[in-house]
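Apart from one protein chain that is not included, each protein chain of the complex appears where it belongs.
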Amino acid sequence: MVTIVYFAWVREAIGRDEEQVERPASDTTVADLIAMLAARGGGYAQGLGDATRLRAAIDQRFVPIDTVIGDAREVAIFPPVTGG
Amino acid sequence: MVTIVYFAWVREAIGRDEEQVERPASDTTVADLIAMLAARGGGYAQGLGDATRLRAAIDQRFVPIDTVIGDAREVAIFPPVTGG
Amino acid sequence: MKRISIQTGDFDVASELAALEALGGGGVASFTGVVRGEGGLIALELEHYPAMTQAQVERIVEDAMARWPLLGVSVIHRFGRLEPGARIVFVGTASRHRTAALESCAFLIDWLKSHAPFWKKEHFADGATAWVEARAEDDAKAKGWSA
Partner (left out) sequence: MKRISIQTGDFDVASELAALEALGGGGVASFTGVVRGEGGLIALELEHYPAMTQAQVERIVEDAMARWPLLGVSVIHRFGRLEPGARIVFVGTASRHRTAALESCAFLIDWLKSHAPFWKKEHFADGATAWVEARAEDDAKAKGWSA
């Protein structure tokens, strides 16, 4: 299993801040994962439908969206950050 | 008369912070004035002997050392500033 | 000195600055971000990624300390609900060199804006809410430091 965490409007659209999913093939990228989740429809389609608006982190490190998941324990999906 | 004011080591060398001098010709520059004062010798020669180490203000405005004094009321002579 | 705090409560800018001044460097720079109350905004809600934030800010601070001769850095970032006038973020730096203190302070706040895992949601008087959009400008500023 892989833990997926969501933030900001992605979290709101999906209606949850965290979930476990079956570990996909190790050459799956974050973008692939996003597409797989978006295919669930509903809030997933709404929050994850446009990958160009999304950013990601693997095991608490920012990564480009086309990074392969490999043996990641935690994948985070969120909009561009707006701190400071 | 023109008021001349001195600061920092110029003041210390001369031993006074202010004095009145006869108003020189209006085309006299600050550099000329410095040379005239330095010619008095003693602390004046010590404090004003090397004009390259000096800066000036006329009526509370910084000016290049070759500025003519004109009808200035106050000429200040001092080393480069070291505030902040 | 290195002090990093991700917290909900307010902080005391004076004591942060006093700690930086006490390091003997001679120069202390700071930036404080405060919630603006314009356009009917009644609150800002800051969400963050707790497992990531502290480590991420630590790395940013380490980068700054490697890049400039700093004696101390203090970074405080609040999360939760903040009303207009409330402080959101503080960056303080101490150095023997005023340019190092000021530049590293600018670097850190630019980096926090573009790389710290925080998200801001605006709450308005009419009940409307909106997630703040990242500004391309902030990203460009942070990238400017990598040269």
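Every chain is named by a letter (A, B and C) in the order it is written, and numbering of its residues begins at 1.
One rule holds for everything that comes next: a residue touches a chain if its C-beta (ideal position, glycine included) is under 8 Å from a C-beta of that chain, and two chains touch if they have at least 3 such contacts.
Everything numeric here is computed off the predicted structure, so don't read it as measured data.
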| item | value |
| --- | --- |
| Displayed partners of the chain not shown (whole complex) | B, C |
| Which residue of C:R36, C:R67 or C:K143 touches the chain not shown here | C:R36 |
| Residue among C:G9, C:G39 or C:G85 that touches the chain left out of view | C:G85 |
| Residue in contact with the excluded chain [from C:E21, C:E45, C:D63 or C:E122] | C:E21 |
| Options C:L46, C:V61, C:V75 or C:A101, residue touching the unrepresented chain | C:A101 |
| Where the missing chain touches chain C, by residue | 12-14, 17, 21-22, 24-38, 84-85, 87, 96, 98-99, 101-102, 105-106, 109-110, 113, 141 |
| Interface with the undisplayed chain - residues on chain B | 5, 7-9, 11, 57, 60-62, 74, 76, 78-84 |
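Heads up, the rule we're going with is that only the chains that are shown with their structure count from here on.
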| item | value |
| --- | --- |
| Rounded Å distance between chain A and chain C, as computed from the means of their C-alpha atoms | 26 |
| Centre distance in Å when chain B and chain C are each reduced to the mean of their C-alpha atoms | 49 |
| Residues of chain A engaged with two or more neighbouring chains | none |
| Contacts with two or more other chains, residues of chain C listed in rising order | none |
